[in-house]
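A single protein chain has been omitted from the complex, and every remaining protein chain is retained in its original position.
For reference, chains read A and B in written order, and residue numbers begin at 1 within each chain.
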Amino acid sequence: MTLMNCLILSFILFGIGLWGLMRRRHLVGMLISTEIMLNAANMNFISFAYFSAKDATAGSVFSIFVIAVTACEMAVALAIIVSMYRRRKSLDVEQLRDLHD
Amino acid sequence: MINDVSISYLIFLMPLLTFVVNGLFLGKRSAKGAAAFAIVCNGIAMVSALLLAVSYFTSGYAPQKAILFELPFLKFAETFAANIGLLVDPLSIMMLVVVTFIAFLVNIYSVGYMRGDRAEGRFFALLSLFSFSMLGLVAATNLFQMFIFWELVGVSSYLLIGFWYHKPSAVSASKQAFILTRFADSFFLLGIVIVSFVVQSFDFEKINALTLSAFQSQTIDLGFMVMTKAEALVLGGVLIFTGGWGKSAMFPMHIWLPNAMEGPTPVSSIIHSATMVVAGVYLVARLFPFFALSGSTMNLIMVVGAFTMVFAAVIACTQKDIKRILAYSTLSQLGYMMFSLGACRMGDVVVTTGWTASTYHIFTHAFFKCSLFLIAGSLIHQVHTNDLDAMGGLRKKMPLTYVCALISILAISGIPPFSGFFSKDEIILTAFQGHHYVVFGLALLTSGLTTFYMFRLFFLAFHGAPRSESVKAGHVHEDFFMTLPIAILAVPALASGFAAKGLFEEFFVPGKLNVPQLVQLAEAHWIPYVAVAIAVVALLIAWVLYASPKAKVERALDDINRGSVYKVIYHKFYFDEMYYAVVRQFVIGGIARAARFIQDYIIEGILAFVVWFVHTLGSLVRRAQSGNLTFYLGTLVVGVLLWRFFGQLPF
Partner (left out) sequence: MDTLLFNLIWLIPLLTVLVCVPIPGTKAKLIKGIHAFSGTFVLALVGYLTYRVYALSGTPIDDKAAPLFLRFFTDIPWINSLNAHYIVGADGLNMFLLLLTAVIVWGGILVSWEIKGNQKVFFALIQMLATSVYGVFMSMDLVLFFVFYEMEALCMYLMIAGYGSGRKDYGGKKLTLTLAFGSSMILATLFGLYFESGSTSWSLVELSKITLPTSFQMWAFPLMFMGFAVSSSLFPFHFWSPDGHASAPTAVSMLAAGVMMKMGAYGCLRVAMFLMPEAAKVWLPYVVALLIFNVVLGPFIALRHKDLKYITAYSSISHLGLIFLGLAAITPVGLRGASLQMISHGFLTGLFFATIGMIYERTHTRDITEMGGIMRKVPFLGVGFAIAGFAGLGLPGFSGFVAESNIFIGAFAQDSTLTRVVTILAILSITTTAVYILQTANRMLHGNMPAKYETLTDANLREKIVVVVLVLCLLLIGIFPGWIADMLDQSIAPIFAKLAAAQAPVIGG
């Protein structure tokens, strides 16, 4: 296991997340894709911390921090999504275009 | 020399006071009060003017020029200032007396003429505004002051012609008069600007003392062409003359004067015959040494004057509206005055008799023409029409008027010893002495025409059988207020010629000239005899045609079954129509329409294009704001990739 392998893995994860974000039309799916991308970033943090940093704790702390923030973000986002679903009975982003123009 | 300057202030302040008091306070409340106030004030002004004249001519100072007072108005540079002042010399004193005298009489006359008019008070106010402006013009010490009052007489003329503003014909006549004179004035102003730029002064004294040779070597770029300053001065002179050209209604800017007869008759008599229209002649006389510098300017003045003289006299022979006949007669007489000034130059030398003759004619003409207009007003007031058709047989009903009319008509015809004879004779003599033989012949011919159309008017109005119901029914009478001024004016119409001859010959010279003068003048004692003979022949022709027992008055007044030449003349050579066509089709329909087209289509069109362009650009950008998350994200990713892999983007 080298740094390169880890980076490739996180790149693939990021790609999947991005792909999902772009292809998905369902808000929850998009949210999950965002999570995947964030995890890819976390993975980078950890791997750089493990392989090249003098002190591995900084990277780990950072990723834990990200995970915590993500959790909060998720809570808020899901709340919004739920209320949105109640209002519109749909979570298709194609239809959520109130802000265009 | 003149001890009492304060009296000269009165001449100007009195009419101004009348204008302010009548215009703002008295006019609306009491027409009688306004009239009385106007008469008293104008009387005071007249007396002051006469006192000034007496003290000037008896002081021994005449004929020198003097500036009696001068108030600063506007300064353009240290020595380049426009002041308002009073220049006294024989010419201006003569005009002051004439203007105040006639204004006084016309104010009295208006009491009768305007009685019962809705806006009598306003009338007296405006009349005094005119007197004030005219006096200011006459008193001018410099071109700038002259232009100021020149415009003011123009506007008071406008207001008085359009006095009955509910009459569309009066309104359009007033507009025409103002615009046409304004058109001439724009050239006048340009002339003033050019001349004052070259001379760096407005003062008549400096301008009259110019010599062209001093400016021969300097050039000036007038934009359209480059010329020497001497040429620019000549051009400026012509432009200044153009102002007088329009104000004195010389051909082809003459049409406003006959149309101006739409105004009340007292107005016609003071403004459009006796005083304002001679302003053009006065201007040329005032700047005579300046104009005399250039032979071509003088020739222009002469040709314009002489042509107008004949042209107007011909038209006057066919008209039926008595005020228009008098208007054309005024034009013709103005032509005499104008050409007399222009005829002074002969080759490189100048004879000054024409100047004297012209000013002399201004003087005599003012009285008899004013009187004629007042008489015409009297007739109109009694018969309620301007048309000769409805007159005739007024001799018995208005005997005093009849006698006064005869005197004035004999005066204008140049029959001795009436006043017109003396001045007209001098003018004709000038043309002869200046070797302008064509003009001389025309002047003699016009003298005959004048007699003819004036007696035509006289016979058709006063002689024969009455042609109007009111005359037949005997409603016609002589009004005291209207007949009094007419009777008073008969005196100078009769006597001002021989009474003032000595005065004019002694004092009236144009001032120092910078061109050689001709001293040896050809004497021609036969001219008066010829002129009088022509007049008498014309009188006889008129009598045969219109007053003899065999005369066919119906035929004379018929304007429909006529030959084409008569019709063309009767319709004033169709000049009104030509003007109408030019203004309507060319100015308003052509230039103005093109200007509006440029504004409404080209400029607004370019503007609309700019707006469209911005809008389109905006909608392009707006389309990107689709609200589609996927699209945003994709753009983001593509953007980041491009930035990363293609390196330096321009932003």
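Everything that follows uses one rule, which is that a residue touches a chain if its C-beta (ideal position, glycine included) is under 8 Å from a C-beta of that chain, and two chains touch if they have at least 3 such contacts.
Since the structure is predicted, the reported quantities are computational estimates derived from the model, not experimental observations.
The chain not displayed here makes contact, within the full complex, with B. Note that of B:197, B:480 or B:643, the residue touching the chain absent from this view is B:197. Looking at B:162, B:264 or B:280, the residue that reaches the missing chain in the full complex is B:162.
Only one residue from B:11, B:62 or B:189 touches the chain missing from this view: B:189. Interface note for the absent chain: among B:113, B:147 or B:204, the touching residue is B:147. In the full complex, chain B makes contact with the omitted chain through residues 72-77, 82, 144, 147-149, 151-152, 155, 158, 162, 165-166, 168, 171-172, 174-175, 178-179, 182-183, 185-187, 189-190, 193-194, 196-197, 221-224, 587-588, 591-596, 598-599, 603-604, 606-607.
One rule holds in what follows: only the chains that are shown with their structure count from here on.
Separation between the centroids of chain A and chain B, computed from CA atoms only, is 95 Å. Interface of chain B with chain A (complex): residues 622, 625-630, 633-634, 637. For chain A in complex with chain B, the residues that touch the partner chain are 18, 21-23, 25, 30, 93-94, 96-101.
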